[in-house]
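Note that this complex is displayed minus one protein chain, with the remaining chains in position.
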Amino acid sequence: MKKRRSAPENPVLRRQRRLRSAVMIFLCILSLLPFYLMFINATRTSNDVKSSISFLFGSHLMENIATFTQKQKGVGITAWGSMGNSLLVAVPYTALSVYFSALTAYGLYAYNFKAKKFAWGFILAVMMVPTQVFAVGFYKFMLHLGLIDTFLPLILPAITTPAVVFFMRQYLAATLPLDILEAARIDGSGEFHTFNTIVLPMMKPALATQAIFQFVASWNNLFLPSLIISSSGKKTLPMFVQMLMGESFRTDYGVVFLALSITILPMFVMYFILSRYIVEGVTLGGVKE
Amino acid sequence: MKTTKPEKLKSVRYSKYGYWFILPFFIVYTVFSLWPLISTFYYSLFAYTTRNLKETITFTGLGNYLKLLGLADGEKAYFLKYLGNTLRIWVFNFIPQIALSLLAAAWLTDSRVRLRGKGAYKVLIYMPNIITAASISLLFYAFLSQYGPLMSVLRNAGLISQNSNIMSSTWETSLAISFILLWMWYGNTTLLLISGMMGINASLYEAADLDGASTWQKFTRITLPLLKPILVYVLVTSAIGGLQLYDIPALFNASGYIGLPDDTSTTVTMYIMRLHSTDTGRAAAVSIMLFLITVLISLFLFRAMRQSESGRRRKKAEGGGQS
Partner (left out) sequence: MKKVLAALLSMMMLLSLAACGNGGGAAPSAAVSSGSSASASASASASAEDSTAVTGDPSAANAFVIWAWNADFTTIQEKVLPKYLSQADMDRIVFVNVGNSDIYQDKIDAILADPGNELYPDIMLLEVGYVQKYVQSGLLKNVADLGITADDMSDMYDYNLNLGSDAASGDTYALFWQATPGCWQIRADLAQQYLGTTDPAALQEMFSTWDKVVKVSAQVNDASGGKVKLLSGTDDLKYVFCNGARSQAWYNDKDNIVVDDAIKDYLELSKQLKGLTFDTLMWKPDWAALKDGDGVNTEACIAFTGCPWYSYWCLTDTWTDNTVLIQGPQAFYWGGTGLAATAECSDTQLARDILYYVTCNADSMVEINTANGDYVNNAKAISDIQEHGSGTSSTFKCYNDQDIIGFFADKCNGIHVLAVGEDQVICEQLLPTAVSEYASGSVDLDTAVSNFKSAIHDRYSYLNVG
């Protein structure tokens, strides 16, 4: 072991550190193990999966893929099709959410208008209100508008994500000096022009962080799509996963694990690419004081 | 350029723009959230019955609420039952979660016993939080089902009895769901607590060291009290999230929105989904009750926050003495 510290370490501390490292490594393994075993099992036969736990890849991947390809025909949409649908929802959702939240946050930060206090209080108050509590009215209203079984009801509410507004507002307060706006005004820049060309670029880190989280939230959402989407061709990824519970996929454990691997893989890869920003983002988002 | 105008006037002239900036948010919120919430309350006052495709709607006032709370004749208090299920699952996830997260956060921020690879630890323990909950639920179900890999291996090794089955026991199923939640969320909570702990002034610990305080004393006397706001925040967001619990129980061994075994892992939102297609009125009433509980919990958060804020201010005024 190489030690960079010059002072010899206290043996008690060293023991402490070993213990703690062991526990942390155990926790990390715990995080990875289910996914690892899932990938392994995706390459094994159903009977193998049942009879033993293996840590080595099997040779049945191609057969499982063939069976899966075959079976997903029966449910009206493929895993890739459902991912396509999820993208069609999550991308505009994310864009609308970060843009309009930034817009709202900026409005609340940069201007002193009468209703400002009320507006800010309102946003704080509704931050905790979950979709579930107005789902019934939402469904009926969408039915009335003829928007059931379309993606719009899943996308448009992105314009109002109070938690993101909150975060952006805090970010602006910490990073954006109001003098810049004065300077822009003196240069004759319109208010919205200033926002789009000067403020937005300055908010990039906040936008990026929140974009990741909003994307993930939309991608993983099951409740609202279950309510709104009915035709199989429009099902989103979590709804596809729900169909894996259906009888057509149940017969074969190998195939179930393969199907799950396919549904999890994109997020998994994305996470490891973006993990640094995500972990930072959680920490930032948490400082709500 | 009219730089001669008084400062005050200028900002008033510009301040009107604020309305334009926040207008989209408030319009869309009114249309897509507020109005649905109000109409949900309206729907909750009617009894909807659909029989052989013929729907009858009658005004029932608070009838749906009385039914769901078991206060009407011949009605079982399904709302309370499912709220109980939800709470059971949430509590058994939250208590170990907060303990584990405090421990992990304390270790990862400890300046005396410095761990190597802190970044990797954070990345890995947070990871399950980002993966689609639906997939995770099904993944655990596939592992834990009666003749799935894990149980089969344990059975073949003679470690569990021939007929043992997590899926047929209320407690084991609930605990399995709680474990999935714990596993998905403790990383998130740990990161939040870490950010809270990093905000604590290091000189406080140094002073305590000089006084010869033990690690435990430092933890209970310094860390915990100063973490209170963030702990309350974690508690409240987790409780509100817990009330909405849907994806995991809905996919973990459930059929037709009935959480197995014996309807004991059915949560409130699963009930909303189940009622929604057959009985709009009661689905709406369940939603409104869920809303009221959410409001109560949020109020608790705001009060706690204000208290801790005023507490801090008072302490500052007193000279900020730390014992």
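Letters A and B mark the chains as written, and numbering starts fresh at 1 in each.
Operating definition for what follows: a contact is a pair of C-beta atoms (placed from the backbone, for glycine too) under 8 Å apart; a residue touches a chain by one contact, two chains touch by 3 or more.
Please read all numbers here as calculations on a predicted model, not as lab measurements.
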{"item": "Option from A:A163, A:A184 or A:I262 whose C-beta touches the chain left out", "value": "A:I262"}
{"item": "Of A:S31, A:Q72, A:S101 or A:T131, the residue in touch with the unshown chain", "value": "A:Q72"}
{"item": "Where the unshown chain meets chain A, residue by residue", "value": "39, 46-47, 50-51, 61-62, 65-66, 68-80, 230-233, 246-248, 250-251, 253, 256, 258, 261-262, 265-266, 268-269, 272-273"}
{"item": "Residues of chain B in contact with the chain not shown", "value": "47, 49, 51-54, 74-76, 78, 120, 142, 145-148, 152, 162-163, 165, 168, 170, 255-256, 258, 260-263, 277-279, 282"}
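As a working rule, only the chains that are shown with their structure count from here on.
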{"item": "Of all residues in chain A, those that touch chain B in their complex", "value": "13, 16-17, 20-21, 23-24, 27-28, 30-32, 34-35, 37-38, 41, 49-53, 100-101, 103-104, 106-108, 110-113, 115-116, 119, 123, 125-126, 128-130, 132-141, 153, 156-157, 159-160, 165, 185-186, 191-192, 195, 216, 219-220, 222-223, 226-227, 237-238, 241-242, 244-245, 253, 256-257, 260, 263-264, 267-268, 271-272, 275-276, 278-279, 282-284, 286-289"}
{"item": "Parts of chain B lying in touch with chain A, wherever the complex brings them together", "value": "1, 3, 11, 14-22, 24-26, 28-29, 32-33, 35-44, 104, 107-108, 112-116, 119-128, 130-136, 138-140, 142-143, 147-150, 152-153, 156, 183, 187-188, 191-192, 194-196, 199, 229-230, 233, 236-237, 240, 243-244, 246-247, 250-251, 269, 272-273, 276, 280, 283-284, 287-288, 290-291, 294, 297-298, 301"}
